[in-house]
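Please read through the structure below; I'll follow up with questions.
One chain of protein is taken out of this complex; the other chains stay put.
Showing subunit A:
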Amino acid sequence: MRIYRIMERKWLWMSISLAVIALGLFSLGTRGLNWGIDFTGGDILHYNIGQPYSLNEARELIGSFNLRTFEVKEAGDDRQELIVRTVILSADQQKKITESIRQKWPQAQLIRAEKVDAVIGKELQRQALIALLIANIGVLIYVTFRFEFKSGVAAILALVHDVLVMISFYSIFNIPVDSTFIAVILTVVGYSINDTIVIFDRIRENLKIMGKASFDEIANTSIVQTMARSINTSITTLLSIIALYFLGGETIKDFTLALIVGIVSGAYSTIFIASPLWSMFRGQQKTARA
């Protein structure tokens, strides 16, 4: 069995993650997150134009309404759909925009309209944060009980890593953060903790067998022994969601893409963050039984 020298390069793996997160934090600091209407309040108008159209013309058309901010986006398989995101519109304004679009493109139809007052999203966001925090404490307690406190801390740090990578991803690629963002984060956290525990479980088992080995060696061996499983589970999970990304339609493209990034991050953090951290926390002594 090949032994990969993963622990020996732990600083490399952590640096890669830190670089991604630093880039994300820089993006977050300079331009922030692209908060969707669920959080900022506003309107989304989704039209099926029914014929090829020019996005620039659409932008000009919406621009003529003198809204404080707005965004236009092409969508649909044949690029004949138009998604307009604006500040909160009055019923009258919305009507006029739809009318002007239908004047320009007579076959156009409003197929989706959403309006959100900012209050709702903020409440959901706060609740989600609190719930997530308490869930993490629950995981920490369980892992401490079943394994040890140091494993718990390493597992939680890996989760924090995943959440930071996700936030970085949203910020760098300017993906709108809507209410599904919370679902994405929760899914990824669930996947990641599951993944981490599998390796910690193997480490626990190997601690008993490999009495004389160093913690680095034990972590390395455990990672290698579970490598096939780590890769295969990531593959099946990604296979299931990638089809959805390509074929699932416009409305869930961002959602599925974020899930894909999160799954990759969760798989990475298990091997390259949680395990090295565990080994570091256990200290430098040569043998596990020292």
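The rule is simple: contacts are C-beta pairs under 8 Å (C-beta built on N, C-alpha and C of every residue); 3 or more make two chains touch, one makes a residue touch a chain; residues count from 1.
In the analysis below, contacts and distances are computed from a predicted model.
**Student:** Considering only the chain that is not displayed, what protein name does its UniProt record carry among "Peptide/nickel transport system permease protein", "Protein translocase subunit SecD", "ATP-binding cassette domain-containing protein" or "Phosphate-transporting ATPase/adenosinetriphosphatase"?
**Tutor:** According to UniProt, the chain not displayed is called "Protein translocase subunit SecD".
**Student:** Among A:79, A:96 or A:229, exactly one should touch the missing chain; which is it?
**Tutor:** That would be A:229, which touches the missing chain.
**Student:** Can you tell me which of A:62, A:154 or A:259 touches the chain that was removed from the display?
**Tutor:** The one listed residue touching the chain not shown is A:259.
**Student:** In the whole complex, what residues of subunit A lie against the chain that is missing from view?
**Tutor:** That gives, for subunit A, the contact residues 46, 48, 91, 95, 109-117, 119-120, 124, 127-128, 130-132, 134-136, 138-139, 142-143, 146, 179-180, 182-183, 186-187, 189-191, 193-195, 197-198, 200-202, 225-226, 228-229, 232-233, 235-244, 246-249, 251-252, 255-256, 259.
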